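Every protein chain but one is kept in place in this view of the complex.
Going by the order they are written in, the chains are A and B; count residues from 1 in each one.
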Amino acid sequence: MTYAISVLTLGGITVILAMGLNVQYGWAGDLNLSYYAYVALGAYVCGVMMLPPPNASEGNFYVLGLHQSFFVGTIVAVAVCAVVGLVVGSIALRRVTGDYFAIVTLSVTLIFYTFSDQYAPLFNGPQGIYGVPHAFGGVLRFSYSGYNLFLLGLVAAVLVVVVFLFEVLYRSAFGRTLRAVRDDPISVSAFGISPYRRKLAAYVLGSAVGGLGGVLLLQYVSAFSPAGWSPLETFLLFSGIIVGGVGSVWGVLFGASVVLIGVPQAVLFIPAPAGAATFLPALQNCIIGLIILVFLYLRPRGLFPERSPVLGFDGALKWQSRPVRFVVGRVRTLLGEGAA
Amino acid sequence: MTSSQGGAAADAGLDAGDGCVLEAQQLKKRFGGLVAVQDCSLSLRSHRVTGLIGPNGAGKSTVLDLLSGVERQDDGHVLLRGESIDRMSTHARARRGLIRTFQDPRVWPYLTTLENVLVVGDAKSGYSGWAAILRHRRATARQAANIQRAVDVLSAVELEHMRDRRARELSGGQARLLAFARLAMANPEVVLLDEPLAGVNPILADRLLELIRGMAERGAAVLLVEHNMEAIERVCDSVFVMSEGRVIGTGTWEELRQSEAVVEAYLGTGARV
Partner (left out) sequence: MTAFFNAVGFGVVTAALLALATTGLSLQYGVSRLPNFAQGDIMTVGAYAAYAANGPFHSIAIDGIAAALAGAAMAWLVYMALIRPFASRGTNRLTAVVSTLAGSLIIQDVLLIIFGGNATAFPTIQGATEHIGPFLFTTEQLVIIGVALVVIAGLHATLKFTFIGKAVRAVADHRDLSRVSGLPAGMLTQLTWAVSGVLTGIAGFVLGLTAGALVPTLGFDYLLIIFAAAVVGGIGNVGGALFGALIVGLGMTVAAVYISSDYKEVVALILLIATILIRPTGLFGGRSSARRFAV
């Protein structure tokens, strides 16, 4: 039971992360390899907001140490991620797109990683931050297992909000324009929309969601250090997007759940050779890499390709399921388009 | 403003007087060692369709790029309603009512036909991501109005039966019509059309020419780059002729037929007059 809660909590966080990345890759069409830097940044900032001032005699150093509540820590962490995203995005997106953008963002991640690892006064170097207090620990005095359940509920609530939000955004003018920018930025600009601004908005939105996911991740492990993440982590999230359906909110929800929760669990059933601690994680990454390739070859738009909102009878844009669309299409054909 | 076609000859001059919406002054553009456009001046007036013709490689598309801000000129100026827009980006120019098309229809393939038109409406009414989340009443009303207008615009080009299909499922001709629907939605003051009839069957071409004429009748200044001389003759009030990066003649179609220089540089190369 405890194990199931733990898996579901981590899985929920991973799905939230994939959602944020999908805004950048699926909607705006930017191959952003800096995503996980914002996850780490969110975790670190929330951590140093919540922790008491560092105790130098124990060899701990980090900035801030303000001993604030989880609520304040989260808001500050998300805000910091959004602002950093705004600064980095406004520089990178103004000049480059496509593969050069991927190279620049990967470089940014590595620079951040190096500093978080080597420059101890920032986030305590390779030791990282640890012993982060529980969320709302002062108010809700949960037992250990009670807290785990609470955290799962919190993650689920955030996930529901994120899915609802993105669902609305996808159909809104914002999402629509962003998808148009992805399809052809130049013809979008010919109609008076700045592709740069839209891409920047997507980058900032994704960064903020990444930061929020980082905060939850920090609560889950109650510590964060350079050993706990790598720049390649972003790429694992891509597998959820590609399998589920690039751009599709529900597709990514499904794809990320299956690939990023299912594969690591399934791999556990494979007997590992004794004494090879790296075998299972390595095998897991191999399988995820292969899954990405198979989907890119055979089904590049994923299991549930992004859907198009259609016009309902009440004059609003809404979803139409495949069977309904099929029937409506048939009826239209029978009634005769030729009459038009 | 009258739409008498006889008076068009005088309008084609370089004066920035009444009705001149877009003016190019002595544009120059070089790519490396190649001078693509040189000493190119032209003006567009509202309620008029102005043709821009010339042999392949004459620099017509480059002029369109310069006017719309896709490329920056090395020298010269572009004035919109007498105001310099030299330093403006493509989208800033479009926001001021200067819209161009490309040789391909360049529809957004993964958006539905309706969404393709809606995006143009969104561009005019601005951001509404927050409004959509907060279900702001004014924004919702504006969105509904947008959708209504988009549906009307689609029915005007007889595409409503394709409304909810993705644009990539459209045929080539339908994509052209969709491109015109987007233009109608934008309702620009100045339209630059880059070979809108290329690869279009004669029936559809008639329909598109009607739409072009309609845009001018509603008050737009239209620049039509086209190889189809019959189309130019039918819809253009006046015509600029380019050759080797320069404007070598201007006037009505009738006047140009008489001009020896024009006939030699361009019409003599095989085009039927």
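FYI, a residue touches a chain if its C-beta (ideal position, glycine included) is under 8 Å from a C-beta of that chain, and two chains touch if they have at least 3 such contacts.
It should be emphasised that the depicted structure is a prediction, and the values quoted were computed from it without experimental measurement.
The chain that is not displayed touches the following shown chains in the complete assembly: A. When the full complex is taken into account, the listed residue touching the unshown chain is A:Leu293, out of A:Val72, A:Ala157 or A:Leu293.
Residue A:Asn285 is the one among A:Ser6, A:Ser69, A:Gln127 or A:Asn285 that touches the chain not shown. Although one chain is not displayed, its contacts with subunit A can still be listed: residues 29, 31, 91-92, 95-100, 102-104, 106-108, 110-111, 114-115, 118, 185, 232, 235, 238, 242, 276-279, 282-283, 285-286, 288-290, 292-293, 296-297, 300.
Just so we're on the same page, only the chains that are shown with their structure count from here on.
If you average the Cα atoms of subunit A and of subunit B, the two centres end up 41 Å apart. Those residues of subunit B whose C-beta lies close enough to touch subunit A in the complex are 68, 70, 89-92, 94-95, 99-102, 106-112, 114-116, 118-120, 122-125, 127-129, 131-133, 143-144, 147-148, 151, 158, 160-161, 163-164, 166, 182, 186.
Against subunit B, the residues of subunit A that register as touching in their complex are 165, 168-169, 171-177, 179-180, 182-184, 186-195, 201, 247, 306, 308-311, 315-317, 320, 325, 332, 337, 340.
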